[in-house]
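A single protein chain has been removed from this complex, and every other one stays in its place.
Right, chain A next:
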Amino acid sequence: MLEINGIAVSNGIAIANAYCLVEPTLSFEKVEISEIDAEIERLKDAVAKTKLELEVIHESAMLKFGEEKAGIFSAHLLLLEDPEMFSAIVGKIKQQVNAEFALDEVSTMYINLFESMESDYMKERAADIRDVAKRLLAHLLHIELPDYSRLSTEVIIVAEDLTPSMTAQLDKQYVKGIVTNIGGRTSHSAILARSMEIPAVVGTKTATKNIKHGTSVIVDGKSGKVIVDATEEVKEFYLTAQKDFEQEGQLLHPYISLPSVSADGHHVKIVGNIGTPEDIEAIVTNGGDGVGLFRTEFLYMDRQELPNEEEQFTAYKKVLEKMEGKPTVIRTLDIGGDKELPYLNLANEMNPFLGYRAIRLCLDQQHIFRNQLRSLLRASVYGNLKIMFPMIATLDEFREAKKLLLEEQQKLIDNGIPVSEKMEIGMMVETPSAAIIADLFAKEADFLSIGTNDLIQYTFAADRMNERVSYLYQPYHPAILRLVKMVIDAAHCNGKWVGMCGEMAGDEVAIPILLALGLDEFSMSASSILSARSRIARLSKEKLMPHMESILSLTTAKEVEEYVKNILI
């Protein structure tokens, strides 16, 4: 038995066998051959096997993600069976070299050809050829490639890291838990694991080294422990803990249909964060009061080109209809930072989190932004849509974004396309500058939503992806609490409402403070909604308020945490 410690990022307990996502090395030598026909047969055999493999993947991707996302695999099938490429490889083999070498020569030639093309988009196609060539080579070498989209038994995924798009592809039916070497509480794979309610432990540093494919693994998403080859005794303990966790869920069950109200009758909204239209199910089953943040960037990720207006419209309409008139806050594209879109071919930056991202990119590449705004406006008639802009730092940015929105709105109206008249236009407060002049923003925006993950990293000037400075991620720090208070007071003075859509909104220690400061909307992972509602039901805003002056005068995050735990809850 071996115990590995990491950061617990998604609650729950999972017990299953490890599935290690490790890319095997595919190495080969150039060999002179004499049996040309046999070598060509070997190539044909590998093509046939790869074809079968791709067809299975295509089929399962169709079922899971729909035709659009599965389209990449039908393109791969065409590349695999490309007559020109095939005859080029055969031509090489006829010069008496082995199939592996011939394949590598030809695919490299095509990869170079695509990479040298002018269009950035075409340059990206080189990756598709590389991918197909890799599958083909693996079959020639009889090496099995790992493929997490083809799972057929329950597993714990073990990997160096999972990119947001990889995590989004995981099949919840089979993926019972996630363990990674790197990452933190707010990395995107962690956020997604929580929204899919899969127990996860990240930042273990050594998981891939210490966990062998197929060994039995226990993931404790509460304590951050990962246990490999557990003894019967330990396994027994965790099976009980797993049952308790499910029972706790049962206890919260009644809150699904109860209103979000404090013990002294103060009403708030407890809403959910989502990444894809499918996530809405979890919000409905947990009785959320609406959507506080729809991260639309996931519609743009994991694909080869920008989603068109129609696709986006369909996704937004679906979310709005499912929410049946409950408030639905959709955030415009927040790309950049740790979320990349390969097909935009953006230059690498020294400081991506301080660079060309979110609203900065959208105001610069207006065709992308206007496209999204049109889809949103067209969808606005199907529910209670509120639009917000990410990463606003100055009033100029907000005014410009709002101007573009109103221009698109006017164009639609002129063309006789209906749009909602009462749609609110708000913004994220996630830069310190926006928090400091929140009073000015509150005059022009219909609502403010505090994005704590970014606000905290920008306030402390500490990269939240960098483990060595992760100690500076301090949501309870008086510096953050004072900024939050400033924003809430500024909005209320102007008759506007304030939400919070960072991890902090669902946090046990933060909730009493946020309730007392007057936060109107708490937005969190669907899985946290019920526990947050039960917490608020036990708190009295009236009784908490007198403590705020003392809390805001404390000197450290630790002091705040202790004050809340000892005195308030």
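Here, a contact is a pair of C-beta atoms (placed from the backbone, for glycine too) under 8 Å apart; a residue touches a chain by one contact, two chains touch by 3 or more; residues count from 1.
To be clear about the criterion, contacts and distances are computed from a predicted model.
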item: Choices "NADH-quinone oxidoreductase subunit", "Copper chaperone PCu(A)C", "Phosphocarrier protein HPr" or "Amino acid ABC transporter membrane protein 1 (PAAT family)" - which one is the UniProt name of the chain not shown; value: "Phosphocarrier protein HPr"
item: Of A:Leu2, A:Val22, A:Leu63 or A:Met117, the residue in touch with the unshown chain; value: A:Met117
item: Omitted-chain contact residue, chosen from A:Ala46, A:Leu79 or A:Leu140; value: A:Leu79
item: Residues from chain A at the interface with the omitted partner, ascending; value: 71, 74-75, 78-79, 81-85, 110, 113-114, 117-119, 121-122, 125, 128-129, 304-305
